[in-house]
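Only a single protein chain was left out; the remaining protein chains are all shown in position.
Coming up: subunit A.
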Amino acid sequence: MGKVIVVTSGKGGVGKTTSSAALGAALARNGDRVAVVDFDVGLRNLDLVMGAERRVVYDLVNVIQGEAKLTQALIRDKRLETLFLLPASQTRDKDNLTAEGVAEVIGALRQAFDWVICDSPAGIERGATLAMRHADIAVVVTNPEVSSVRDSDRIIGLLDSKTLKAENGERMEKHLLLTRYDPLRAERGDMLKVDDVLEILSIPLLGIIPESMDVLRASNVGSPVTLADETSAPALAYFDAVRRLKGENLPVTIPGEKRGFFGKFFGRRAA
């Protein structure tokens, strides 16, 4: 039985799709079987970021409405043979996602894959609530900025009330992924500090992804940043995030923070 991860945020443009692709590729690089599902019906992007846009035939809505089989709609990545994409429909709208249909698709994917990553649309409407509904683990993507933090807080509330896990009285595992972190702006005090974000949201930190041109460059060439340049700062941060996701206790370092010899030993611990 695979694990279902929802990548969510409330606010748009914070890096959900980038993170879904990067985490998916990083997990698949170790040989795990990974399916990344685009829930953003009507505004699909994940196929572009993963460089599969020219091979989309069927999509999630086709599968839910019985017009295609799941195996027909899944697209295998050209670089990693254990990485698959289930694209969203660009022409239909979110009302075509039914609760039963989504449950069936996620159930089938859970059987066949080690990890199922659901890339949630922005907002708190139907698409977003269906994307989180069956998740075991939530990755809450947040920028160090007040409106993003408040929206993430709202989403955490929904994760604790509207998901199957919550309704069964279980606790949803939630992780914070702080993205687009700019060390220069942080130094000038233009951004929220990492500690402030953690204090407000009070969920464990999965990683800090620095703001970087590498992310933009990677999505322009249609490659997850963890495949485009494995030595770039954002890719390394995503690799660390995946190790923590798998249960490793790895200290989180804040990008750009100058650390002395001793600082390295007394590194920040992931909560």
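We adopt the following convention: a contact is a pair of C-beta atoms (placed from the backbone, for glycine too) under 8 Å apart; a residue touches a chain by one contact, two chains touch by 3 or more; residues count from 1.
By definition in this document, contacts and distances are computed from a predicted model.
Set against the options "MptD family putative ECF transporter S component", "Probable septum site-determining protein MinC", "NADH-quinone oxidoreductase subunit K" or "Transport permease protein", the UniProt name belonging to the omitted chain is "Probable septum site-determining protein MinC".
Touch with the chain that is not drawn comes from one residue among A:R33, A:R126 or A:R150, which is A:R150.
In the complete complex, the hidden chain is touched by one of A:T91, A:S202 or A:N220, namely A:S202. When the missing chain is restored to the complex, the residue among A:E104, A:D160 or A:D214 that touches it is A:D160.
As for the chain not pictured, it touches subunit A at residues 124, 150-151, 153-154, 156-158, 160-161, 199-200, 202.
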